[in-house]
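Left out: one protein chain. Kept in place: all the others.
Every chain is named by a letter (A and B) in the order it is written, and numbering of its residues begins at 1.
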Amino acid sequence: MTESAHEIISTKINPGVVPHLHIWEWHIPLYLFLGGIAGGLLLITSAMIVMKRHFGFGPKDQGDGCPCLAVRIGSVLSPALLGIGMLFLFLDLAHKLYVWAFYTTIQPTSPMSAGSWILIAFFPLAVLQAMVVNRKYIEKFDIALVNKLIVWADDHLVKVALLNAHIGVGLGIYTGILLSFFSARPLWSSSILGMLFLMSGISSAAALLLLLAPKDERHLYSRIDANAIWVELVIVGLFVLGGITGPANSHGAMMHLIAGDHLMAGMPYMYWFWGVFVFAGLIVPLLVEVLENAGVHLHLPPVAPVLVLAGGLVLRFLIVFAGQTWHTFM
Amino acid sequence: MTIGRNMTRRDFIRISSIFLAGAAAMPAIPAGILSGMGSRPAGLADEKIVYSFCEHCFWRCGIAVHVSDGKVTKITGSEHHPLSNGRLCPRGAGGTGLLYDPDRLAYPLVRETRGGKQQYRKATWDEAVTIVAEKLYRIHEQYGPGAIAMLHHGYGVSFFKKMFSEIGVNKIAKPSYDLCCGPARQASVLTYGYPSDTPEGFDIMNSRYMMFFGTHFGENMHNTAVQEISEAIRRGAKIVVFDPRYSTLAGKAEHWLPIKPATDIAMMQALMHVLISENIYDKPFVEQHTVGFGELWDSVREMTPEKASEITDIPAEAIRTVAREYAFHAPAAFVHSGRRTNWYGDALQRIRAIHILNALAGNFKMPGGVVAFQKFPLPQPPAAHEHPAYEKEAYSKYPFFPQDEPSNTIASHEIIQQAIAGDIRALFIYGVNLPETMTLGRQAALDALQKVDFSVAVDVLPAEVTGYVDVVLPECTYLERYDDLDNGRAFRTPFVALRQPAVKPMFDSKPGSEIARMITDKWGLHGVFAPTVEAGLDKKLKLAGSSLEEIKKKGVLVMPATDLYRKSGEPLNLKTPSGKVELASAQLKAGGFDAVPRYTPHPEAPEGYYRMLTGRKPMLTFGRTANNRFLGDLATAKENEVWVNTGVAFSHSLSDGEYVKLKNQAGVVSEFPVKVKVTERIRRDAVYMVHGFGHNSKQLTWAYKKGASHNQLISRTDIDQAMGAVGFQNNFVTFVKEA
Partner (left out) sequence: MVIDTRVCVGCSACVYACKSENRVPEGFCRDWVVQETGGSFPTLNMENRSERCQHCDNAPCVTYCPTGASHYDEFGTVQINRSRCTGCKACMAACPYDARYVHPEGFIDKCTLCRHRLEKGLETACVSICPTRSLNLVDFNNMTSDIRALAGGKEVYRQKEHAGTEPRLVWISARNKPGA
């Protein structure tokens, strides 16, 4: 009503909370995190396959066309992690028995509807790719039909991987777009969010591969990771700037995130954002990896990838929570 | 040890949960009413509507009770009843929360000592009623009827009044006189010759200019008044509110004047001063229809707006503006006389000043001014027994206490004092939560309850009072019983209304009509009441040319609108000694009181303390709704807050939402902490808290420990020596931070 309004009493929620509405809890950030990694893994592993198969670059080949061990693991992890993520998504549904309703309709305007179909599309190709790169294990089972499929897919693996790379990017972006379409929530309502989540997904995936890869493969993933972090830092900068310089709604929401004293697990958003996400989750690992790549061996346990992963996780929680604890579009 | 002389004889008994409804019969509570699930339309098929009237406050609006499958599903406003007009206040809509309260009293309880420990025993109705009848009879035999007193509030009391009148017991008090509307009633009697009523006699709907002192309609949710005020707003009326606090009504006002509390009479005198000195009052009306103008002018001559400004903290110019605007809009203008008028023990004079301001506007029986609504003329059947000797006796010692109300023959604080002094030996308490209602302070109420030989509470809930009595009789709620016909309300269209049961009494509770009959039967007085309550109502209605069957259909018989306005030249024929409006009251003068209202200063707060003001929340009525979980469900209904001005909060380092205890000038500290509301909406010299919270009866499982009790913090009372009302706003509190 008036700009100077200073006292609002609502029967709905208590005045200290008005008009904050906490909708999603831990399930959705975890799902977005796992979805992001799954997308990142798919992109990286597909890219590696294409590089190897088409251009011949990459780590040593074990002769079966799979570039390296990390790719083997990553290809399997990608659909597995997404599956776990979707389980969380399912757990979040308040009306679980009606989950079928997603798949009896296509709602072109609903990102969630699009998403639920994308997720369905993701699995067959991602699983197929995982089977191909791991064919030596699967063929042991000697299932005729499966073997046939693998053989066929192996012949077209570059094309499958190219397609998968795109799906991976799509999935990564989707985890951000899902939120950014909600124009009612000013923090989310930023077109950069898709890119941010994509890059964070890639850097997290690289970090995960870095953790899992045998020693001789690490160098490569460390470079991928360092580059992804670098790009991600730039995007974070754009995201923050875009918010601060935006209209009152976005400005307020961004300040709530980067300077807010609202608590998450007992610590204000501000510390989580700058301290945990930006500093510990991006800058420190970037420095470590740049140094490692430059040949300065710190002989540290794999802190950098762990920090990146933690940072990625915190980012999802922060964005999801801060987006909800700031009021809807005013 | 002499029984009845030991102050600690009656331990407070915590009613065991097996005597409450919850443990016994929770399954009887229809799912979906308190924790409603599913969607409604399913239940609509067999819905029936029972018309009755509300008991969530004393306005008595007509309700339509929707019953489906033997359960009350919702309550809406009766479209036939003039006071509700199809609409309700929130409390009226919340009756299911009382009906299905799992904490309701379910069985009669009798105090007994077992193994040195006092406890309640579940009793049959026959046992409990036998004890009540015998004890009362014995006290009556031994000490006479004057040793028994009844305190009551609520419409079901009529049967008990009749019961007591049969044995000549005549000490009957309603706290709502002393603490509530007594002064407004008596001020009207003294000025206009007739008592003010409910709804108060103002033509709100047609008014152009309305002035309110404190009266906070909108929070005080008197349904009809709120309906009329909103209609007046739509028609363009202006509102003026004098209130130390920015009330909801102040939020709608053209002028909000944050008057210094306890200085209202000075303000009213100043308004009179302007009206008279600027010659803008209704001279012809004053000359023809009033007496005492000279004396009035003498008394306000000195009270210039400048002088009043110093006293009231309101700029002189604002006082002039309001007086002029008031005169400009007169006679379609009035000053409202308020409802809970007892603030500082001088309310009789304050409300007289209001009536005088009305007379100066010449608004009597004018559209938009003061009007006299009519009651439905219902012939009363002759009383079955007569006790002339007792009934003539007046008990109150206050000279201007009403002489015409058999339901209110003595001030309730007099009963408390007499009980403490040992003159009253039995207390019969109907629908009054004594420890939280009586404002000679909580302690005096408890002392009285300890002291008497025998006490009974008729109640629906395990309210605090039920822990201190000898016998607890569980009445069923207003939705489960017949009561007497309501023709006590005067309004535009006179009416008589029926209270009828919408559902059968739950548990082992019974209607008051039956309880009273059982007691009189035990006394051997048969035939006091009609054979059934229905037969009694039918008989009364037949005398008025109707019948129970007819009134049941709409719950009300309504007469056409009466003519409220006077014709020019019409004599007023008032029942005052002079037959005119008494600006100066010869009666008061003869009694040794001021004939015209005069401002006298009241005590000021000690350093660091603030005057404690009180009021209402729109969705609650103290004890009646405190445990109502349906009404209590909203964030704004869960507790009371103490309103503290931003500057005061700063100087005490209080922050919004913090919990503090309050301590009054006598050192009493609130039992429970209360939430601080830091606000611009109140003056710096006062704090405000809604009455009816901070219940310490654990059996009120919902209300227990929510907020702080206003009543507990009252240590000082100011009794109006003319008419016996009790003011309690000369109490001051400060903040005690939680360790």
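Note that in this section a contact is a pair of C-beta atoms (placed from the backbone, for glycine too) under 8 Å apart; a residue touches a chain by one contact, two chains touch by 3 or more.
Everything quoted here is computed from the prediction, not taken from an experiment.
*Asks:* Just name the one of A:His6, A:Lys140, A:Lys215 or A:His299 that touches the chain not displayed here.
*Replies:* The single option touching the absent chain is A:His6.
*Asks:* Considering the complete complex, identify which of A:Met112, A:Val151, A:Leu241 or A:Leu263 is in touch with the unshown chain.
*Replies:* Going through A:Met112, A:Val151, A:Leu241 or A:Leu263 one by one, A:Met112 is the residue touching the chain not shown.
*Asks:* Tell me where the left-out chain touches chain B, residue by residue.
*Replies:* Touching the missing chain: residues 32-41, 44, 73-77, 86-90, 92-94, 96, 217-219, 221, 223, 226-227, 229-231, 233-234, 236-239, 246, 248-252, 254, 256, 258, 618-619, 629-631, 633-634, 636-637, 645-646, 679-683.
*Asks:* Residue by residue, what part of chain A touches the chain that was omitted?
*Replies:* 1-12, 19, 21, 23-24, 92-99, 101-102, 104-105, 107, 109-113, 115-116, 181-185, 324, 328-330
To be clear about the criterion, only the chains that are shown with their structure count from here on.
*Asks:* Indicate the whole-number Å distance between the mean C-alpha point of chain A and the mean C-alpha point of chain B.
*Replies:* 64
*Asks:* Per the contact definition, I'd like the list of chain A residues that touch chain B in the complex.
*Replies:* On the chain A side, the touching residues are 6-7, 9-16.
*Asks:* With touch defined as at the start, can you tell me which chain B residues reach chain A in the complex?
*Replies:* 634-637, 657, 679-681
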